[in-house]
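Every protein chain of the complex appears in place save one, which is left out.
A, B, C and D label the chains in the order they appear, each numbered from 1.
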Amino acid sequence: MVAAYKALFNLVLGFFLVLSLEGVGRKITARVQRRIGPPWYQNFIDVFKALSKHPFSNGWVFDFGVLMALGGAMATAMIVPMGSTTWTPFPNSDNFFVIMYLFAVGALGMAMGMVGSGNPWASIGVSRALTQMLGYELPYLIVISSTIFYYKTASIHKLVELQKNGWNLLVMPLGGIIAFISLMGMLGKKPFDISTAPAEIASGPMTELSGKYLGLLHIMHVFAMFVEVSLFVDVFLGGGNLGWYLVKFIVVWVLAVLISSVLPRFRIEQMLKFYWGVPLGLAFLNALFVLLGWTL
Amino acid sequence: MAMSTLLVSLVATSVVMYFISKASWKIGAILNFLIGIFLISYVFALSTGTTSELGTLFGQKLQLIWTNASYYFSLVSLLVIVSVMLFAIKWLDSQKYPAAFNMFLLMMTAGSLGVFMAADLITLYIFWEIAVLSSMLIVPMGKKESRKAAVVYAVMSASGTYMYLYGAFLAFQRYGTLNISEIAKHMVSDPSTGIKATIFLLLASAGIAKSGIFPLHTWLRIAHGNAPDAFSAVLSGQLVKLGSYVLMVSVAALPSLKIFSNIPFYSGIPATNYFLIALGATSIIIGTLMAIKQDDMKMLIAFSSVANGGYILIGIGTMDPIGFEGGVLHVFNHALAAAVIFMAFASVVYRTHTKKISELGGLIHKMPITFLAYLFAIISLAGIPPMSGFISKWMIYQALVRKGMFITAFIAFFGSIGSFLYVFRPLAGVFLGQLPKKYKDVKEVSPIMWLPMVILVTISLIIGIWPFPILKPIEGMRMDFGIAPTMKIADSSHWLIKGFAGNWNPVLVFNLFLIGFVIAYILYTLFPRPKKVDLLAPHKKEGAPINIYTGGEFIYNPDLYQYNTKFYAGFERMYEKHPSWEKLLEMLAKFFYDLGEWVHGWFFRPSPSAYTFWVTLTILIVFWVRW
Amino acid sequence: MISLLIAIPLLLAFISIIWRSLSKPLFFLASFTNIVILITSWFPNGVEIHAMGNWKPPFGINLVFDNASFYAALVVNAFFLLTSLLPGLVGNYGIPLMLLMAAANGFVLTGDLFNSFVFMEIITITAVTIASKKENFYNAFKYLILGGIAGSIYLLATIFAYASTGSLNMAHVSMAGISSSSLVAITTLYAIGLGVEAKLFPLNGWVSGVYGGNDLAPVILGTSVSFAALYMVGRLFGTVFHGNGAEVLYTLALITIVIGEVAALRQRNLLKTFAYSSVAQAGVVVAMLSKGTGTAMGLAYFHLTNDAVAKFVIFLVAGFLVYNYKNLNGVFKKHKVLGASFSIASFSLVGFPLFAGFQSKLRIIMEAFSMKDYLFPSVMLLATLIEVGYVVRWNVKLWFEEETQEKAETPVIASTLALILALVLITVFIKPDIFLGGAMKMGNALADTKDYIQGVLSVVKGGM
Amino acid sequence: MVYGISIILIGIGIYGLMTQKNLFKHIVSLSIIDTAVNIFIVATGYVSNGKAPIYTRALPGFSPNSFVDPLPQALVLTAIVIGVGTLALGASLLVRVKEKHSSINVENMKGVGE
Partner (left out) sequence: MRRLYAILVAAGLIYMLFVFLGTLPLYGKVDLSNRVSAHFLAKDVNSVDVKKWVEGDKQVPSREKIYGRKGFEDESANVVTSIVVNYRSFDTLGEVTVLFASAVGIGLVLGGMKRMGYGRKPNFILRVSTGILLPLIIMFGIYIFVHGHLTPGGGFPGGTVIAAAVLLLYLSNEEFVANMKTSKSLEGSMGSLYVIFGLAGLATGGAFLFNFLPNGVVGSLFSAGVVPLVYMTIGLKVGSELSGVVAEIHEEREG
């Protein structure tokens, strides 16, 4: 039962944390670009406004896809440990690969629902998103694999525990950096916002969204980002108690926002070539170091 | 009924089936299906360790034995075959040769079962050839290209088979027995690594050819892509698994870790196994990349079969307890997924008569059940929970990471993420998007056709949530082969699957997903009800425009507003000019043709003068050598 | 009695030159009588000889009747009997066929080197005559020239044997101490001389033209005559020369296997494809014969029997198709029985299980392995691989391609015969002893030189 | 000497077969080979100072090596007839080859593609 409360807490915290951080992020970007920007709570307003409007539905698969996306994202968010064993809802199932793939359910649901809208822009957006996934996941997974190999566990909360004496980022700095670059792609921040690219493909998958569909998918996106950043914090920054965990979470977020605010967008091949170039190479180098025991 | 009686009578029945089907193919198909059901019940009733004797062939007893492996593989095969048999009851009305189809399908079933039951290499070979021969005769029943496909299939398969045969006799010559377990014993004590490795690789090559592993993978595209549509489900879902079985026999039943313990290559894996793993990895890369760029949906899944064959091989090849289980379980997952996908495609082709993704679209409006079956099948194929496909991939990753095989792991990840790409392509291009006008009167297929798909998908889902029934024979197999017999991976009492680095609870994960879905549904119902947009408006009324966002323009022809040609153009462009192994093999075939031409031109066609020349020259050479 | 095997067809041939129209029934009568004679003297299980004119060997010519020659004669005559049942196929060629039958029997039964040369020449001449059916003159001519050269070389070999032993009797030659250099000369010449009829590469240039040129030649030359020729290879190199020169045969045979299959792969003419396949199978048989042991030779003849039965069906069907249809696509849809027999026979050729070829091919590979020969099985398997390619291609083409032509009349007798033989092939898979028993007896008889010499030279029986 | 001639004749026949384009010359060459082989055979039976193996009043009796070997002669008799048969059949085939392919020169023959 405790586990259920913890899981619920994950959802609640994730929702509020990320939604407000998104607002903060918009503010920061605006400031970097010499604008004033919206208030930090603007995204709450956006979500609730969207939810309250009368939407259009493009058929049952469209509805089903949205539900699947949101359900999958929430299920993943419920499993993710937040910085320590105490805040791990399901210590027996927080296996990294389980989280990664459960996460994919949401992504698939979204992709399916959006393409189900019948709009080709959505298809193009999904095609781009999937290709991008192929780009960033590979270096990321190599780095995570080397971490798992190093700590001999794939369980996130155990990884956190094993980092008590030093962050993984310090054990394998190279890996940390690569994972962060991949995280940028995962978050869909610039320069990796190819799949939505509003000016090119009419927001890609979101083309047909309206009203509560937009709101629900925004919430899904929130949980997704929560999972992605949490994983990074847990695996590389050693988690810590809830407070520390939040601080690390915010720092990672702000860093990502800052970097993205000064960069333009990649083209799809550029993105692939980028990820499969230096980051992938370095990820393998990192793996080699781990194998040879050359860690800090 | 003894196993031997069963197999012999199955082969005999198949011939009778031809004449029954000649009278009425429908009765034949139904009988086939009933026989299939009987076989499933038969398989459940057999207890492991049962043996049976088929007869004697050149002084060697042909023995059958029922093991955990036989049980598992037979069950998987029969699930696929029986589904297709059910599917065929209706589907066959679109075929030219229903009677022959029934006959060969049943014969192939007998052959496959025989392969799994065989206790010695020669029995295995006999049934193997029966399965290959009968399936090879079904393949050309498809469209025009399928004729060539049959030839390519036969030759590729034979190239593996004959290497296997050579290996089998090499083993027999050296160890004096053909019995697999006896050979295993002898091989462990045989000091000569070279010969052992030769035997090992020769035996494995049959599996390599059959399961579409790298150097011999090209037949899958052409054969699966062009075979009669429903039979592609059997080819990809079941027949390819014969190859996996042989690979398993050569890697695990002959305990490769013990046999080749003197040539470790990397983290305790012998060089021989590593070679196979490398082949598997190559297959994943090729299969994935090629699948991503296919426009022919059947060929797409054919390449996906290449990639998944690679997974199975990698999993089994590690001989790591969890990797092995993962590889073997992947057999089941891929079998079911591929079977459903191909049956779904068969249904689509049955209605639309095309298998080009770029000519289709929006069939979800017309064939929702087929769509759902396909959807769940690809979820399983892509290895996403809660379908069973995830479990095996998870296990394989565990093994790879544990062994520190990062490059292989990388390739496995690549294949896995690549699979998202390629399974999505038909989903988007065939089922979603805009329905082309010419298909506006297409209907859902009859229940006889969608029922088998639904059943298989349901099984896959149930196993994804509660995998312990299927893990039990796999664990038994692992014990039989002595791979870490003390380790327990499936812990059904705690609902856990234990990896080396963390466990997971499939039931819990499914429940979480369910909870997430319920919450989402609650949220969904809380907020205002949507208005329906009629996506089929232009089909229903002449002159009505499309109802969705078109940038403010009016578009009347839905065919134009569909994105399904070169779906991943951005990515595909990057490897357009890839070197083609298929071309290389074609060149090899052409070389043989040219050689034939040359031989014909030089020795057979010429005038008597040339004959005289050759005769005289031969005498001289013989004289020169012998004198 | 056994001299009747030669005398009756000869007599009937001479008679039918007077009454031409009788040639077909007389041909049937001759082959039928021969089979009856053979059946009444089933497997002598020893060496019986028939000294011609009561001149005892090694002075006179003698016919040798042992398990080997019995089995060979049985197979040879059986195919003649089958052919005689097909009047449409025989046509005007009843007399050459009878002569060919007499010659093939003589070739198989004779125990005299020069006599075997005479019969070989009759075989060549009648075979050329048969080959010239359907205006296939140029190919027949090429065969004639090649056969002529081979005959000359064979004759030279015989003379060398006579000059160094003073006798033409095989048994005597095999026991007379021939100096090793002389033996090399003799066996080299014999290898070449027989190589032409035994279809060894590169002496087999005639095969495709002759087998591919009409419907009768492959049916009879590819089965009976080729069996007789390969029997003589076993007799000479197994019994008489104790395996001297076997390595020449072995090498040539291996090359023959590959070359034959490769050439078959490329063929677009149905008859020629299987003509080349026949070449390759002859290679397999010769390679196995060159091993020299009783088991190996027995297996070789077992394989040859299977091959001959399969080839009979294949050539029968192919001949019918080629001369009744311009375009062979999908013709089996119209002739299901012919098609099924053809498929069964061709699969047996490849060695798929459920068919006779499987039994022989696997046994051969196994035997080769047990003799620590790793090369031959690999060559054979490679060849089989190529064989799979063209056999499947033809089957697919003949069964599944879109048909274009009007149906020709189904030949009832041919269909029945083909079907029966196809069923025989399946039966042999289940009970290989049907052929294997005889073939093994044949192989053992060929390998047992001592028994042969004893039988011929000391147990002189005038009669029988 | 006789051996030498016969062997050289065989060589000539073989050479003729290999070089001639006219098919009739092939038959001629084949005939040369036949003849050469026959000479060779007879030569193997020669005994120095041996007589023809026919009993006459002049040669009524027999002692070893008083006659030449009669067996090769008998064989040659057979071989000659066989040669004749081959030759005749070959020639008649050529008549028809000429009709069908319009020439008996290998290079000018029509319709012998395959």
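Definition applied: a residue touches a chain if its C-beta (ideal position, glycine included) is under 8 Å from a C-beta of that chain, and two chains touch if they have at least 3 such contacts.
Just so we're clear, the structure is a prediction, and the values are computed from it rather than from any experiment.
Here the chain not displayed is in touch, across the complete complex, with B, C, D.
Contact with the undisplayed chain is limited, among C:Leu38, C:Ala104 or C:Val118, to C:Val118. Here the missing chain is touched by one residue of C:Pro44, C:Pro58, C:Gly209 or C:Gly319, and it is C:Pro58. In the complete complex, the hidden chain is touched by one of C:Leu38, C:Ala73 or C:Met175, namely C:Met175.
Only one of the listed residues, C:Ser31, C:Ser69 or C:Ser132, touches the absent chain: C:Ser132.
Checked against the full complex, the candidates D:Asn22, D:Thr35, D:Ser92 or D:Asn105 give a single residue touching the omitted chain, namely D:Ser92.
Contact between chain C and the absent chain runs through residues 3-4, 7, 10-11, 13-18, 50-61, 92-93, 95-96, 99, 102-103, 106, 112, 114-115, 118-119, 121-122, 125-126, 128-129, 132, 137, 156, 160, 162-164, 166-169, 172, 175-176, 179, 181-182, 185, 189, 457-458, 460, 462-463. Contact between chain B and the absent chain runs through residues 613, 616-617, 619-620, 623, 627. Touch with the hidden chain on the side of chain D covers residues 1-4, 7-8, 10-12, 14-15, 18-19, 43-48, 52-57, 59-65, 67, 69-71, 73-75, 77-78, 80-82, 84-86, 88-89, 91-93, 95-96, 99.
We take it that only the chains that are shown with their structure count from here on.
Ranked by how far their CA centres sit from the centre of chain A, the chains are topped by D. Averaged C-alpha coordinates give centres for chain A and chain C that are 77 Å from one another. Chain B and chain D have CA centres that are 67 Å apart. Averaged C-alpha coordinates put the centre of chain B at 44 Å from the centre of chain C.
For chain B, the set of residues that touch two or more other chains comprises 605, 607-608, 612.
Residue positions 17, 23, 26, 114 of chain D are each in touch with at least two other chains. Chain-to-chain contact here is organised irregularly, matching neither a line nor a ring nor a star, and falling short of all pairs touching. Residues of chain D touching chain B in their complex: 14, 17-21, 23, 26, 106, 114. By the touch rule above, chain C contacts chain D in their complex via residues 114, 118, 121, 124-125, 128-129, 132, 135, 137-138, 140-141, 144-145, 147-149, 151-152, 155-156, 159, 162-163, 168, 212, 269, 272.
Within the complex, the chain B residues that touch chain D are 605, 607-609, 612-613, 616.
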